[in-house]
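This is the structure, below, for whatever I ask next.
The other protein chains are all here in position, but one chain of the complex has been omitted.
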Amino acid sequence: MITLVLPRLVSFEGAGRRSGAMVERNAATLRSAYWLVMLAGFIEPVLYLFSIGIGVGALVGDLTLPDGRVVEYATFVAPAMLAASAMSGALSETTFNFFGKMKFMRLYDGILATPVRPIEIALGELAWAMIRGNLYAAAFLVVMVVMDLTTAGAAVLAFFAAALVGFAFGGIGMAVSTFMRSWQDFDLLSSAQFALFLFSGTFVPAQDYPPVLRWVVEVTPLYRSVDLIRSITLGGAGWVQVLDVLYLLAVFAVGLTVAGRRMERQLCK
Amino acid sequence: MTLIHARGLVKRFGDFTAVDGIDVDVERGEAFGFLGPNGAGKSSTMRMIGCVSPPTDGVLRILDLDPRTDGPRIRARLGVCPQLDNLDIELTVRENLTTYARFFGIPRRVARSRADELLEFVQLTERADSKVEPLSGGMKRRLTIARAMVNEPDIVLLDEPTTGLDPQARHLVWERLFRLKQQGVTLVLTTHYMDEAEQLCDRLVVMDGGRIVAEGSPRALIERYSTREVVELRFHGESQDVFADKLAGLGERVEVLPDRILLYVSDGDAAVAEVHRRSLEPASVLVRRSSLEDVFLHLTGRTLVD
Partner (left out) sequence: MRSVLEYHLVGYRRTWRSSALSSFVLPLLTMLGFGLGVGAYVDGGVQGVPYLDWMVPGLIASTAMQVAIGDSSWPVFGNFEWMKVYFAQAAAPLRVVDILDGHLAFVVFRTVVSTGAFLGVAAAFGTLHSGWAVTTLGIAALLGLAVATPTFGYAASVHSDSYLAILFRLGMVPMSLFSGVFFPVEALPGVLRWVAYALPLWHGVDLSRAATLGTAPAWPVTGHVLYLAAWAAAGWWLAYRQFRRRLVV
């Protein structure tokens, strides 16, 4: 899917370099306050893991999985935390920040006067979000391995899965932010994001939900992400996870295509 | 060599026609101006030349390339100074130049030395490590001009380069632009200031309602569409109209504006003497040379800056 869509959008030599210049620009803005925000990105999922996984886990005790295995609650929740943090990291950079740069800083207007094209700006911003998101994911996986919530081998695989989740939500985020009219719309987005976080089999197996809700949940991107990462860190990934991967790749490709097209139309009137 | 070539160029936004079939040629080394009031279609034309706005119809070639297919290649050789400064407020003054250079693929080392040269050129060396926000309007505009020069462009596009600046800052910008012109840089600018067009442009077109209504050098336009001198008269009273009849036949043309009356004449002092002989008592009298403002008034029946 990616190999089908990308070449048509980025069919000019030097696209990679120009997207890279966008990443450089963002790296140049790193200042003291920004580092603290990044630190928050590192520790936030860990705090959730300690509070819900350990704190609430002590109340829950062990949890029986649908396939009959019995695991500690923290082991069950941790991969969902990873997926959710990959989602929110990618979304915050590609929606809130992206929108601010486009509409209020008029940053992209200046950049479009250079050889850089809208889709290259989008790719550059996405790459930047991914660099940050992957650093957070790596740190979280180290914590998981240290706490014996997964194995080192599975953690490596889960790292790539988390990166894929980030790409998928980065694509969604960028496409969505081209539809945003004002900051008020972000309230809706963050509510939707929070609802996904609560109901994506994060805290309890999706099998517990009433049947209708369950099938809605099954098709949401966060649920597929949780399913993918959880199968890896708990062991027992199979054919369903191949579907997860394809689904997330498709989401990424569609998101990026929509974002590129709409940016072109909005910025190059 | 013709750097910009347009024939029957049209830009429509839905039902609204912003640019309505214009023909333009800009030669290398020229300072070329688009003069007109707000809404004349100047900025839309500039955005089409800047390859960020696809033409609706007509022919447009820039540097002998087609903006529809060669946008990035053309933009690599343009410098753009937009109407509203869109500097990067998250970066310092120097970083604004160095990161911008990277968008053109200029190596970091070259970008740094060029940034230093350009900061020197626009007299911002002392503010190099400052953030953008505390800079004055004039400084920001100079920085934007420096940013437009970072890729050593063949053409520099300046959209209203001094709008919103105080007189002192304007003169500093003009002086820098004049230096660029002397260095042989091709300048294309829009303005609704007559004095700016007369100061900077070798050649210009007057635009109104999306069309070109006149073309030529500032001098030639004034000679063709106006007289040598202009007498401005202001009368006390509610309306200037009542005095217009009494001035009939004075000079080539009489223009009645809401707040004053303009007499287009070859000899201003003689005309003033005639006004007094007709026992009219204007509250104020000013004799001046004709300007592009008068050309515009003559062509469109409206003043430029209201």
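In this document, chain identifiers A and B correspond to the written order of the chains, with residue numbering beginning at 1 in each.
Simple rule for what comes next: a residue touches a chain if its C-beta (ideal position, glycine included) is under 8 Å from a C-beta of that chain, and two chains touch if they have at least 3 such contacts.
Because the structure is predicted, anything quoted here is derived from the model rather than measured.
Student: With touch as defined up top, name the shown chains that contact the chain not shown.
Tutor: It touches the following shown chains in the full complex: A.
Student: Among A:63, A:105, A:147 or A:163, which residue is in contact with the omitted chain in the full complex?
Tutor: Considering the complete complex, A:63 is the one touching the chain left out.
Student: Touching the left-out chain: which of A:16, A:55 or A:153?
Tutor: Reading the full complex, the residue touching the unseen chain is A:55.
Student: Can you tell me which of A:159, A:203 or A:223 touches the chain that was removed from the display?
Tutor: Candidates A:159, A:203 or A:223; residue touching the omitted chain: A:203.
Student: Of the residues in subunit A, which ones touch the absent chain?
Tutor: Within subunit A, the residues that touch the unshown chain are 33-34, 36-37, 39-41, 43-44, 47-48, 50-52, 55-56, 58-61, 63, 73, 184, 187-188, 190-191, 194-195, 198-199, 203-204, 208-209.
Following the convention adopted for this analysis, only the chains that are shown with their structure count from here on.
Student: Please report how many Å separate the Cα centroid of subunit A from that of subunit B, as a whole number.
Tutor: Between these chains, centre-to-centre, one finds 47 Å.
Student: If you look only at subunit A, which of its residues touch subunit B in the complex?
Tutor: Where subunit A meets subunit B, its residues are 12, 14, 17-18, 21-22, 24-25, 28-29, 105-107, 109-117, 267-269.
Student: Where on subunit B does subunit A make contact in their complex?
Tutor: 13, 47, 50, 52-54, 71-73, 75-76, 78, 80, 82, 84, 86-91, 95, 99-100, 102-105, 147-148, 151
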